[in-house]
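With one protein chain withheld, the remaining protein chains of the complex are depicted in position.
So, chain A:
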């Protein structure tokens, strides 16, 4: 029942509905062309809702017409997916943490912490090597971006050292 297509179809309807809600809030003025700024967004929104409905119906029909073998395959298609999402969410949290600390800690420190935490999270075993990769990797990236490419990265805590 809860196949990937079914979930995809329902998600499309939901995204389309939210988008349509905001598309209908767009104001038009007397200077607009006949279609106005909301014309095509509304069309896209309705198309997304319609296509989502088609995908949902396709999924429902497919699961009704499915043979016993296919049915059991579909039952197993979500096995282990929760764990995968949880692992991915961990990496996502590391990325979000980086966004919050980059301005405060500065680029060099925050990228070193990012390398260290990410490598450990992804299963790097050798602690000494992880620290070395984090330190030298951060220095390499800092040289590449700040010195070679001339990008102004945040200095943060190390501002007093001119980094």
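By our rule, a residue touches a chain if its C-beta (ideal position, glycine included) is under 8 Å from a C-beta of that chain, and two chains touch if they have at least 3 such contacts; residues count from 1.
The criterion applied here is as follows: contacts and distances are computed from a predicted model.
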Problem set entry | UniProt protein name of the chain not shown, from "ABC transporter permease subunit", "2-oxoglutarate ferredoxin oxidoreductase subunit beta", "Fumarate hydratase class I" or "Tricarboxylic transport membrane protein" | "Tricarboxylic transport membrane protein"
Seminar exercise, completed: Touch with the missing chain holds, among A:17, A:88 or A:159, for A:88
Problem set entry | Residue of A:35, A:61 or A:159 in touch with the missing chain, whole complex considered | A:35
Problem set entry | chain A residues touching the omitted chain (full complex) | 4-5, 7-8, 11-12, 15-16, 19, 22, 26-27, 29, 31-41, 44-45, 47-48, 51-52, 54-55, 58, 81, 83-85, 87-88, 90-92, 94-96, 98-99, 102-103, 107, 111, 114-115, 118-124, 129-130, 133, 137-138, 141, 145, 149-154
